[in-house]
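The complex is shown incomplete by one protein chain, all other protein chains being positioned as in the whole.
In this document, chain identifiers A and B correspond to the written order of the chains, with residue numbering beginning at 1 in each.
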Amino acid sequence: MILFLVRKTLWAAVTLAVASVLVFAALEIVPGDPAQVMLGINATDEAIAALREDLGLNKPVLERYFSWVFGMLQGDFGKSYTYSVPVNELVADRVTISLPLALLSLLISTAIAIPVGLYAAARRGSLADTGIMALSQVGIAIPNFWFALLLVYFLAIWLQLVPAGGFPGWEAGFFTALKSLLLPAISLALPQAAILSRVTRSALLETLGEDYVRTARAKGLSRRSTIWKHALRNAMIPVLTILGLQFAYLLAGTIIIENVFYLPGLGRLVFQAISLRDLIVVESVVMMLVGTIIVINLLVDLAYLWVDPRLRHRRS
Amino acid sequence: MSAFLKTALRNKSFATGFVITCVVVLMAAISFVWTPYDVTDLDIGSKLKAPGWAHWFGTDHFGRDIFSMIMVGARNSIAVALVAVIIGVGFGVPLGCWAAARGGLLDEALMRGNDVIFAFPALLSAVMITAVFGPGAINAIIAIGIFNIPVFARLARGAALSLWPRDFIMAARAAGKTKTRITIEHIVPNMANLLIVQATIAFALGIIQEAGLAYVGLGTQPPLPSWGKMLNEAQTMMSFAPHMAIIPGLAIVITVLGLNLLGDGLRDVLDPRLTRKRD
Partner (left out) sequence: MRTLKKLLAVALMTTAIAPATMVGAAFAAKTSLIMGMVLEPPHLDPTAGAPAAIDEVVYANVFEGLTRIGSKGEVLPGLAESWDISEDGKTYTFKLRTGVKYHDGSAFDAEDVKFSLDRARAEGSTNAQKALFAGIDSVTVKDASTVEVQLKSPAGNFLFNMGWGDAVIVAPETADGNKANPVGTGPFKFGSWVKGATLNLVKNDDYWGTPVALEKATFRFISDPAAALSAMLAGDVDAFANFPAPETIPQLRADPRFNVVIGSTEGETILSTNNTKPPFNDVRVRQAIAHAIDRQAIIDGAMFGLGTPIGTHFAPHHPAYVDLVGQYPLDLEGAKKLLADAGYPNGFKATLKLPPPSYARRGGEIVASQLRKIGIELEIIPVEWGVWVPEVFKAKDYDLTIVSHTEPMDIGIYARDDYYFNYNSDAFKATITKLNETTGEADRYALMAEAQKIITNDAVNGFMFQLAKAGVWNAKINGLWENSPVQANDLTGVSWSD
């Protein structure tokens, strides 16, 4: 168990190190000069050179790489070229949007998908099951940004029920702020829910087919209590995997949805930073996200152990 | 093949998916030789026409025929997603098989390499890749394809690992065949079904991803139309030209749905037990 943890953590560190090299190298070859972008088209060459010196862009590559990495190890993610504020500060601002958005859509998708998936599995082959499965097929096929467009069009522009976009800030009041995260969260949640409901259904069906469940049924346990007492716990493994993946995706992969609703979240920060050639922001935020994903994967692995005690022995 | 089709078509998912996919592919193929209108010819005078007889799906803000654009866009979506799948299979399967055959440190290293790629948020990285190399269809293919590699590598490795201890492989080894030969002659053919199913799913995903990249302006560039770009252009015109947003979106949904159904059907028709094996 402990060995397993140590090994996993070690690999996570190696993965992070490799990722940092990849990210840094990729952005080294991005065409475009941050100093030029900041000063605009009429800037003189000496002004640009002076700014490059200020930003530390003239130092050798290796020196810049290591000072970036060592800074990160100490929790210093550098200073944005464009805004001249610490990247930490920028990220802290954005996380207050991205994290609640990810959690909200995860909540919505789980709240829909798991009951629906369980219901479909319990009523396997029924009309309801067939209907749910057909709907989920369609749900998977809908690109979330298209769904978002339709939602904006009908709910925000036509019916004016919810804001079409933007984020008033949490200081505008909890529910006001939450309301403006509602449409983006729903658009993100729909395809996720479709996938999750299918996974839940098939996971439950699979465990229901296994020996110990059959034994339980044979012992006279009702179908319902078999599901609750035995099958569900085991069916949670694939569900947890997908949930972990989806959460990681939601934190970082919302760029497009953030664009549709012009939410100043993490994805947009990176998107904007790329176009402004604010490379330090891109590098650091991507590394933070990679780190988060790795941690989430680690947590999912741990969750397996918790859900399925058998794994504890197998792995170590 | 026809015997296979005959059995397969009895499967509802497969039949529906097969028909949809055929229609889309056919449309794309026809677009090479004929489209109702030239999609690179802008006719500002007849812009923003609603669907009707002259233009089945209406026209866009440049007066281009949307039906023709959907046809050519299908070609683009299929090409990008297909090549991205080929990249995934082409690199992923050999890597996975190699890892499974060799085992040990190499296996570990390759799989950890996979983890590194998996740790990158795919869409964000695709945006970064297109920022580095410039937006365009080729770079979109690369950006999507790279993230297909670990998917296929894992799948191939898992399948190969479960095949190696089987009797017929053991027999082949006893007969003195090299690991490479066994992999090519026995392992890969035996996991083909699994790969085909996964490829179909990756293909469908690729279409959504390509649309997403094109939607943020990083996919296929003008003058060639793409579904994602059409959605992007439609966004501000939704209130007076909703057909511009609805039609390309439906095209994506139908195509992806068709491919997913096809994949599901294939999974049922082909050996269903293999697909459950993980890791």
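List of remarks:
One rule holds for everything that comes next: a contact is a pair of C-beta atoms (placed from the backbone, for glycine too) under 8 Å apart; a residue touches a chain by one contact, two chains touch by 3 or more.
Small disclaimer: the values here were computed from a predicted structure and weren't measured.
The missing chain, though absent from the display, is touched by one residue of A:23, A:113, A:141 or A:269; that residue is A:269.
Only one of A:90, A:112 or A:231 touches the absent chain when the whole complex is considered: A:90. Interface note for the absent chain: among B:9, B:23 or B:42, the touching residue is B:42. What chain A contributes to its contact with the hidden chain is residues 31-34, 36-44, 46-47, 50-51, 80, 82-85, 90, 93-94, 152, 156-157, 160, 163-167, 169, 259-262, 264, 268-269, 272, 275-277.
Residues touching the missing chain, restricted to chain B, are 40-42, 44, 47, 61-63, 131, 134-135, 217, 221-223, 235-237, 239-240 (touch as defined at the top).
Rule of thumb we're sticking to: only the chains that are shown with their structure count from here on.
Taken in their complex, chain B has these residues touching chain A: 112-113, 115-116, 118-125, 127-129, 131-132, 134, 204, 208, 211-212, 215-216, 231, 234-235, 238-239, 242, 245, 249, 252-254, 256-257, 260-261, 264, 276. Looking at the complex, you find that chain A touches chain B at residues 11, 14-15, 18-19, 22, 26-27, 29-31, 137-138, 140-143, 145-146, 149-150, 153, 157, 206, 248-249, 251-253, 255-256, 259-260, 267, 270-271, 274-275, 282, 286, 289-290, 293-294, 297.
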